[in-house]
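All protein chains of the complex are present and in place, except for one that has been dropped.
Let's look at chain A:
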């Protein structure tokens, strides 16, 4: 009986290792702890842990990091969680990278608090740790953060909608992401600041959690519009949510009445803005995050100087209908700089 149990445990362990190894884009030969010694052969190893390896946003982040590492003559080891929120997967990836003797770890934390222990171990091993895209909580769990300021991004979105509405008082429907998500909450808060409406105000006609899923957003918007079509502004957490909302809005022929804006800057999102499905989207720059992250690790390997603090990698409003007082780039520029 116990031998059966051992076999089961052993096979489980093998499966786990195999699964982890499969998500690595580059296998390395040694597993010795080389974190304290200088990198053998002169190449600096940089670890990257994204939330998933399927979302085009993280694919762009990974590809940009790989290109920058190549340019700097460094080696990038990219790992990922299996799904958004996969803390265990990210922890295993961090431990794996420490084992491989990386100089620095770039991470987009799935859950800002779930991976603190593993990050501390990495830092204690003398590795520089940088958060990309999403901050950790507390912020000093990492040496530095290179990310979009999501409150600012939401604020730009809100300001754009407010400027388009002019003197008309906003009546808002909010297509939120996931309840309790850090980024979701920041964008939501930023949007309300930008448009100048307080949380809980009756000017917010309705809101719903869409999980960023186009079909959930469509059904939610249909149901909210059923309650009242007296709406002139729509916030969406990301571009799939905007796509679903647009399907519901256009079915009711309300496009001309409603000003909708989104956040992300994916290529299809920019295309949707160009096609007039909604007026604007706020672009993020995963490429910048990745490049600056790799550069910082390489610099640390050379002269031992650690980066620190929060680096805003910027947010850019993309629209073909400019408004006064906001820096806006058109969709032609957007399509050149989009991700995915």
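Here is the rule we go by: a contact is a pair of C-beta atoms (placed from the backbone, for glycine too) under 8 Å apart; a residue touches a chain by one contact, two chains touch by 3 or more; residues count from 1.
Everything below uses one rule, namely that contacts and distances are computed from a predicted model.
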As a check of understanding, state which of "Sugar ABC transporter permease", "SGNH/GDSL hydrolase family protein", "Ornithine carbamoyltransferase" or "Transketolase" is the UniProt name of the chain not shown.
"Sugar ABC transporter permease"
Full-complex contact with the absent chain, from A:201, A:223 or A:336
A:223
Considering the complete complex, of A:179, A:198 or A:324, the missing chain is touched by A:179
Going by the touch rule given at the top, which residues of chain A touch the chain that is not shown?
54-56, 59, 179, 206, 208-209, 211-215, 218-220, 222-224, 226-228, 240, 243-244, 247, 251, 267-268, 340
